[in-house]
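One protein chain omitted, others in place.
Each chain carries a letter (A, B and C) given by its place in the written order, and its residues are counted from 1.
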C-alpha cells in the first residue's frame, strides 16, 4: 500500500522489526517449553531468553543488514535469522528451533501479526460505529426522501439511513471477530506436521502464551482456508465502506446537496474550476474498497497448496497481508472521521421531498383508496394516472401538484375525505415506527422528538 | 444464463444439436483430408460424409437420448458420439477419427462455436454503435452540464457525452475482433499434439474449410491463454456497458431528470408506489455486467493446465462459454434498444446548467482574470470566494448569482469589462470545438447547428 | 449451471414452482398477521389461505404460463403473481400484500430458498466428513511420504493427510452454519423499510413461522452484505474441495500411483489411448471450484446498492444463487462418493518412501548429530552433503543410499552409534503422536495399530 494510504500504527505491525521480535518470541517460548518437558537444559533456555531479549531490545538497522547478508547466501529467511540469533546468543543457540521447521515460526508469526492487525481494525470499526450512532441519533427525526432505483420513493428518516449502515457495521464487526478467531492459531508441529521431533505440549505452551489456539492439523503450514476466510471478510467490510461512500457521494451531487464532506479551509477542489467542492474522500474510499476486495481471489487461490505444502502462498501474503489490512485500516479511519464531520442539510432534504409535487405519497394514497373500497387494480390505475400527470409536467408552468390532480379526479371525488388525503400526504407518518426501529438496531429507542 | 436473459439466436449456438453438427463436420472434413492424403480410402470418406449428413439432417431427440445412453456407459462424450455415428454410417466409420484424439474435436468445435458467438456479438456492437451515433448526432448541440465527482463542472454537449461512449464501443469492437482472431484456431494434432498418427496437412485442410487457423502448438488442447484473453475482452466490454448504464441511471435520478428509459404503457414501476418510473433496464445491465465480468477469473485460472493438458477447464467452459456470451448478447441487444428509445429532456438539461447560480463558469472567469493580468493564485482566490458565496446560499432568499457576486467584488471591479464576463459565462463557448471532436470520433463533423 | 452438474434435489429449490409456493406462504402469513393485529378481517385472511393453498397445490404449467403472460404486460414479476393469485382467491385478494412492497416478498423468499439450499449443502458436508473420517481411520497407520514443495520431506500417515482435510471441512461446516444465520432474515417493512404502512409485528409473525429472524434495518431490501458473506463462504468451501481434489490428482499421477479414482467397468479414459485411467472426477471438481468461487466477486459488487436500493443485484442473483449452490451441491456429492470409493495403494506408498535412498530421514539424522554434540551448522553441512551425494546419483549404478554415505563419512564415524542411526531412519517414529493428533481432530484417538 502506498504511503499516502498508510497509517504508521498499522505499518509497524508489518515491519521487519516486529516480525523478528515475534520470531524470537516464538523460538524463546518453544525453547522454554522444551526445557519444561525435558528436551533442552533449563539453563540453556534461560540464556536464550536473556541474551535474545537483549539483542532484540537493541535491534538496529545493522542487525537488519546482517540478516539480509546471511539470507543472500542461504536464500532462506528463517535460517538467516537463526544464524544471526546464534551470533548473539552463543553456543546455547544450538537448543533453539530444535526439531522445528521454518513454517512453525513463519505461520505462527503471521497469526500473531494478523491478530495484532485485526485488533486495530476492530478498534477502527468501533470508531465507525460510534460516529454512525451519534449521527443517527442526531438525525433520528430529520425527514429525507427515501430512494429506490435512484427515484424518489417515500419519506424516511436520515437517522434511519445511518442506522442501517450502523447495523451493517455491527455485522461487520461480528464477522471480523469470527475471522480473528479463524486466524488465531499456532503451529509448532515440525516437518509435515507429525510432531515426530517435537512434543505436542510445546505447541500448547507457545500457543497459550501468544493468545492463540493450537492448529488441529498443521501439515507444516497452517491451512490457508483460514486466511482465505479472513481476506473474504475484509472484502465484505470493504464493500460496506463502499456502500456508505456511494451514499455520501450521491447526497453531495450538485442536484441533491443533502450532505457534504467537510471542506478544509485552503482546500482546492479543482485546478481549473475554483467553484468545485468534490466528495473526494468518499471517492477515495470507493477505490480503496476495490483494492481491499482484490485480495480475496488470490487468498482463495492460495488454499489449494500441493500436498503438505508448497510456498506459492508466500509471495501473495507478503503483499496482501500488509496491503489489505493497511488499506482497510486507513479506509475505516477516514470513514469515521468523515462521518463525524459530515455536513448535513436538513432544509435541503425537506425541499427535495417536496420537489416532485407530492407524488412520493402515492403509496399511502393507494392504501387509502383501497381502504375506501376500491379494488387494488383500480386504485393503482387511478393513483398512477394522477401521479404521472404531475411527474411529466414537473418544472413547467402547467404542472399541478399530485394533490391538485387527485382533488380534480372524478373517479376519486366523494370517495375519500380531504383529511384522509391530508394524513396520507403527511411525511411525518413515516416516522411512526422510528422508536421501534432504533430499538432493534441500538437496543434503545434513541432521543425523543 | 437464466432464460430471462437469453436470446434464442445465441442459445442455439450452445445447443447439443449445434455441437454435434460441428463435431461431425470436423470428423467428416478430417476424413476427407485423410482420403486426400492417402490415409483413408476416398470412397470411405464419401460414405462417411453422405451418411453422416443424412443422420445430422434428421437429428432428433431420439439421437440425443441415444448418445446420452452411450455416454452413461463409456463416461466419455466424444466416444459416445462416435459410437452413435458408427451406428449411422456403418463399417466405414472405422475410418473416422483415425489417429485423432477427442480434444481435436472438442477444442476445434469450441473454436467454431466461439467464432459463431463472436460474430453475433459483433453484430450487436454494430447496433449499439448505430444507436449511439444517431443519438450523438441528434444531440450534438444539446447543451448539458458536464460533471466531475458528481459535481457540476462546466457545460458540454449531450451528443459529445454519447460520442465518448461511441468511441469506447469502437474500441470494444476492435478488441472483440482481436479476441475473435485469438480463439479462431484449429487443432487436429492427436494425442499430446505431435501429429504422430496424423499428417499435419489434415489440420490445415480442416482449418481452412472452417475459417480457422492451425494452432502452432496444440498439446492435445488448444492453449487456454487464448480463451482467457477472450473472456477478459468480454469483461472489458461488459464494463463499458456498465459505464453507459450508470450514466443513464444518474440522468434519470429524480433530482436530475435529464433522460429517462422508455416506460411501456401498462408498465408498473412498483407494486406499492404507483408513481415510480425506475431505470430498471440499465440497473439490469449493471448486474449483467457483473455477471459477464465474473467469467474472467475462472478463465484465467484455466490457463495453467497440467503438462500437456488436464480437463479442469472443461466444467468451467461448459458454463462460462454459454453464460458469458448469452449474457453479453442480451445486454448489448438491450442496450441498443434502450439507447434508441431513450427519452432525452434538453429543457431540463438547460435548467440544470443554471441551477447553481452560474458558478459552473468559474473556470472561464478564472482564465479571464488571468488574462487581465492577475496572478494565478490571486485569480483563483477571488473566483473561489465569489463562487462559494453563491454555492453556500443556494436555495435561500439571500442567494446572489455568481455574476452578481463578481460584479460586486472590489478586487475585480474595473479590471475586467462586462462583455468579457458575459462571454466567459456563455455556455455556447463549450461547443466551439464540437466539430473537431466529432471529426475525431466519427470521421465527420456531424450536423451543422 | 448446466444439467450435467445439476442434482434435481437442489434444482427444485430454484424452480418457479418452489418460488411461487414460498411467495404465497409469505403473503398468506402476512395476511394472517394483519388479521391478528386488526388490519385485515380475519375471515378474509382465512379465505386467502384456503383458496391460495388449493391453487398452489394444483399449480401447473398453465399457471406458470398465465403468470408469464401477465408479467409480459406489467413488466413486474410480483405484480404478475399477485394478479394471478387474485384470479384464484377472488375479492379477498385485496387484503393481500397490503402496505407491503415487492421486495418484502422477493427478499424473504430468497432467504427461505437460500436456507433450503444451505440445509442441503450442510447435509452434503456431513457426507464428505463421514467419508473422510472413515478413510482416515482406515489408513491411520498407513505410512506415506509427506511432501513439501512437491519434494519428499518426511514420512507421515495417509490417514493424517485425510484428517487434515477432515479438519478443514469441519471448519467449512461451521462457516456454512454461520453463513446460514447470515441469510436467514425476513423483511416485511414496506417501501424504504419504515413500516409506515405495516405493523412491525407482522414481520415478526412471518419471520418466526418461516424460521427466520427479522432484519434490523431493511431499506426495502435485505442488505446485500449478508449475501456477499454467504457467497464468500461458498467460495472458501469450493477452495477446500479444490485442495483435496488436487491432492488426489497428484497421488494418481503415473509416477506416484499411490491412490486412484475408482474406474468404472466399461469406462474409457481416452478415445485415442486405451491405456488411460485419468483422474477426471477430481479434475472436474477443480473446475467446479473455480466456478463456485467466481460468484464471490459479483456478490461483493452487489453490496453497494444505491440509496435505499437499486435492482442491479437481481440479475446477478438470479444466476449465482442457483449456479453456485447447485455447483457446490454437485461437487460435494461427487467428492463424498469419490472419497468413499478412492482406491488406495499402501504398497506403492511404502515403495515411494524408500525411492530416494533414505534421504527423507535427513531431518532426524540432523537432530541425532546435534544431540551428539555437533553444532547446528556443522551437522547441517554434513547431513546435506551426504544426502545430496545420494540424491544426485539416484537411478545410476554408483548410487549409494543415504545410510551408506553416512556410514562412510569420516566426520560422523564414531560420533553416533549405529542403532541411533537405525532409529533415526525408522519411518514408524513419525506415527508416534498419531493418537494425539486424531484426538485433536476427531475427539478420539482412532483405531489402535
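In this text, contacts are C-beta pairs under 8 Å (C-beta built on N, C-alpha and C of every residue); 3 or more make two chains touch, one makes a residue touch a chain.
It should be emphasised that the depicted structure is a prediction, and the values quoted were computed from it without experimental measurement.
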{"item": "Which residue of B:228, B:259, B:342 or B:388 touches the chain not shown here", "value": "B:228"}
{"item": "Identified contact with the non-displayed chain, of A:29, A:288, A:349 or A:421", "value": "A:288"}
{"item": "Candidate in contact with the missing chain, chosen from C:21, C:51 or C:277", "value": "C:277"}
{"item": "Options C:29, C:162, C:297 or C:368, residue touching the unrepresented chain", "value": "C:297"}
{"item": "Subunit B residues that touch the omitted chain in the full complex", "value": "82-83, 86, 91, 93-94, 97-99, 146-150, 153-157, 160-161, 163-164, 167-168, 171-172, 175, 178, 182, 190-197, 200, 214, 216-217, 219-220, 223, 225-226, 228-229, 232-233, 235-236, 239-240, 242-243, 245-247, 250, 289, 293, 296-297, 300-301, 303-311, 363-364, 367, 370, 375-377, 429-434, 436-437, 440-441"}
{"item": "Sites on subunit A contacted by the missing partner chain, in the whole complex", "value": "1-2, 4-5, 73-76, 78-79, 82, 97, 99-102, 190-191, 197, 249, 264, 266-273, 278, 280, 283-284, 286-288, 290-291, 293-295, 297-298, 301-302, 306, 310-316, 318-320, 322-323"}
{"item": "In subunit C, positions touching the absent partner", "value": "145, 147-154, 249-250, 252-257, 268-270, 272-280, 283, 297, 301, 347-348, 351-352, 355-356, 359-360, 362-363, 366, 380, 383-384, 387-388, 391, 394-395, 402"}
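Methods note: only the chains that are shown with their structure count from here on.
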{"item": "Farthest chain relative to subunit C (centres taken as mean CA coordinates)", "value": "B"}
{"item": "Approximate Å spacing (C-alpha centroids) for the pair subunit A, subunit C", "value": "25"}
{"item": "Whole-Å gap between the CA centroids of subunit A and subunit B", "value": "33"}
{"item": "Numbers and ranges of subunit C residues touching at least 2 other chains", "value": "82, 97, 99, 190-191, 197, 293, 297, 301, 306, 310-311"}
